[in-house]
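Okay, here's the structure, questions in a sec.
The complex appears here minus one protein chain, its other protein chains still in place.
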Amino acid sequence: MSDNLTLPAQQGPTDASTETLLEVQGLTKHFPIYGGFPIKRKVGAVQAVDGVDLTVGVGESVGLVGESGCGKSTTGRLITRLLEPTAGKINYMGQDITHASRRQLAPVRSEIQMIFQDPYSSLNPRQTVGSIIKSPMEVNGIEPEGGQEKKVRELLELVGLNPEHYNRFPHEFSGGQRQRIGVARALALNPKLIVADEPVSALDVSIQAQVVNLLQKVQQELGIAFLFIAHDLAIVRHFSQRVAVMYLGKVVEVGDRDSIYNRPRHPYTHALLSAVPEVAVDDEAGDKERIRLYGDVPSPISPPSGCRFRTRCWKAQDKCASEEPPLLQLSGNRDGHLTACHFPEDPTTEARAEDVVLDPALKALEKDTADDTESKPAKD
Amino acid sequence: MLQFIIRRLAGAVVTLFLIGAVTFFLFIAGPSDYASLACGRDCSPTRIADIREALGLNLPVATQFWQFMSGIVMGRDFPDGHCAAPCLGQSFYSGDMVWDTILDRFPTTLTLTVGGTICFLIFGVGAGMISAYRRGSTLDKFATGSSMVLSSFQIYFLGPIALTVLVYSTGWMEDPGYVPISEDPVRWFVGMSIPVVVMATIFTAQYTRMARASMIEQLAEEHVRTARAKGMTKKYVFFRYAWRGSLIPIVTVLGIDISSMLGGAVVTELTFSLQGIGRLAVNGAMTRDLPLTMGVMMFGAFFILIVNILTDIAYAWIDPRVRLS
Partner (left out) sequence: MTTLTKTEDAPAPTGPESFLSVRDLRVQFSTEDGIVKAVDGLSFDVERGKTLGIVGESGSGKSVTNLSILGLHNPRTSSVDGEILLDGQELVTATDKELEQLRGNKMAMIFQDPLTALSPYYTVGRQLSEPFMKHRGASKKEAKDRAIQMLEKVGIPQPKVRFDDYPHQFSGGMRQRAMIAMALMCDPDLLIADEPTTALDVTVQAQILDLLKDLQQEFGSAIIFITHDLGVISNMADDLLVMYAGRAVERGSVKEVLRTPQHPYTWGLLSSMPRLDGDIHEMLTPIPGSPPSLLTPPPGCRFHPRCAFKDEVAGTLCSDTRPPLADGRAAACHLTAEQKQTIFIDKIQPRLR
């Protein structure tokens, strides 16, 4: 079993691929909430995804980042049509699959595959690895050259598992190996697009890298497009050529990797990047801006009016509450770098003259320590 | 909270109406002929016609349903007398009003239920909790072992043994029977004590095991560990933190048990020759006395609903997360 995948060094981001594979417009998913008396009726909705625009080119890897409740997983499930969209459009290779029926969807289903977060619960414990990987072919009636079993063995080999383990059960594998099985299953139908929903976040650090490398190999060697959904910004950066940042059901900023990570404009992107804890190897670690928001993400049941980030934003003004900022290319941004903000930040992540600290507790404590840096604070 | 109770009571009324409707249409408007059942074997057609007339079975189904439902709320007149609300009809067999029969039998069932519940809650849940607290001790092993043995017994096995030992061979106690508490509290107590204790014994065994398992599960909860990490004593954590959560499964099962006991503890009643609701239901079914069967069923359904509401109130009292949602 080879765990070290040796590969030629990755090429730079393929210039924004010319051909569009998947196009999503105004994608919306509201989960209704029922209640009331005596007759139950819809009393509200969780606005999980609310008007998301996104494109994925052929063979391109797009990252979708955001915190819990931002709707990134729901977006992935809408695109794979595991959920029915409330509104909006999903175009796959020129074909509108937004509300396509089961039968219409059948040929597309095999081309769009999904990898799930939890390698423990997403594999049927009563099936052998072989039949798990084989089942997509059986369901879709696909008979590859040399037979299904041969294909399964090839896939096992491809994902770095021993083909001899064909007849083993999922519980005989470790978490990282199970995720490899999930990858093999997704590859069984030669997909064009794989939606990977937090594929490594349930794994230990040392195992994460194995799976990230495997996915990268699959993406580059087989030319499969990826929608990589994750909350870990460093992994998304490592994997994705383009990145979309989501907040409370909306894309707030999208662009090529360099623009998002080095020239972000949306205050939320700045806050996210600043919050990532990094191993400070150099002394000049202090050159990163420090932004500390306050509190948690508001409820998607009643999101703030206008710009959804305004309740936690240090630049918010009246306009932000009344007017929703459109996702636009701001002046100075590269092509395809779109930002939804009325008052964008400077395109840099360098340290500021003064840290942005919105947390009152932090502010108070840091003021105390600044006031008496010398004298030891009194204990109570 | 008040709003919650009102809402649930209103829901219960609607449910009862639906149960009434279903019961009515299944039995009265159903395929089997009510009149020929009431008449019995070797019945002349004229007699059947008379009965149909007397019971109003010639009326349209809707009118019959109205008579039945309004009878429950407002009472109803039968050829041989008035049936006061809540009127569940008149028994074919005895000619008695079903409601009166039920009221006559209910005290026996109520005594069994209340007495039994008190016993098995105190001994069963108590033993389970102590067992969990002293997990692995001799006491725990004894409680677990004996409850395992006891819960595999049945009332019709333990009952005759108890009767043989306590009544027939030694004469220490009288044959069990129900004497109204208003008439003679002592004889009421003595007469019902053997059935109550025998029934409670079997429940006790089940509740011991359930309470122990539930408690052990709670003790493994993270918030229980947090309380220990704050330095609270084992006893405090046990009775404040773990105890509360462990009640939830107990309350759930208790609700089911109480409502089914109120609907009649058939086996217990038969074993000890008691005349309770369960016996009534069995008699009704065996004699094909449809009004009686229906009456007992609706009576039981009423208790299921009431106990369900009480169970929900208990949940809200135990767990604040239920209160607000």
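Letters A and B mark the chains in the order given here, with residues in each chain numbered from 1 onward.
Here is the rule we use: a contact is a pair of C-beta atoms (placed from the backbone, for glycine too) under 8 Å apart; a residue touches a chain by one contact, two chains touch by 3 or more.
Since this is a predicted model, take the numbers as computed values, not measurements.
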item	value
Chains shown that the absent chain touches, full complex	A, B
Residue of A:K89, A:H238 or A:K315 touching the missing chain in the full complex	A:H238
Residues belonging to chain A that touch the chain removed from view	3-5, 7, 9-12, 67-68, 174-177, 204-210, 212-213, 216, 231, 233-235, 237-238, 257, 261, 271-281, 292-297, 359-362, 364-366, 368-369, 376-377, 379-380
Interface residues of chain B (partner: the chain not displayed)	135-136, 221-234, 240-241, 244-245, 318-321, 324
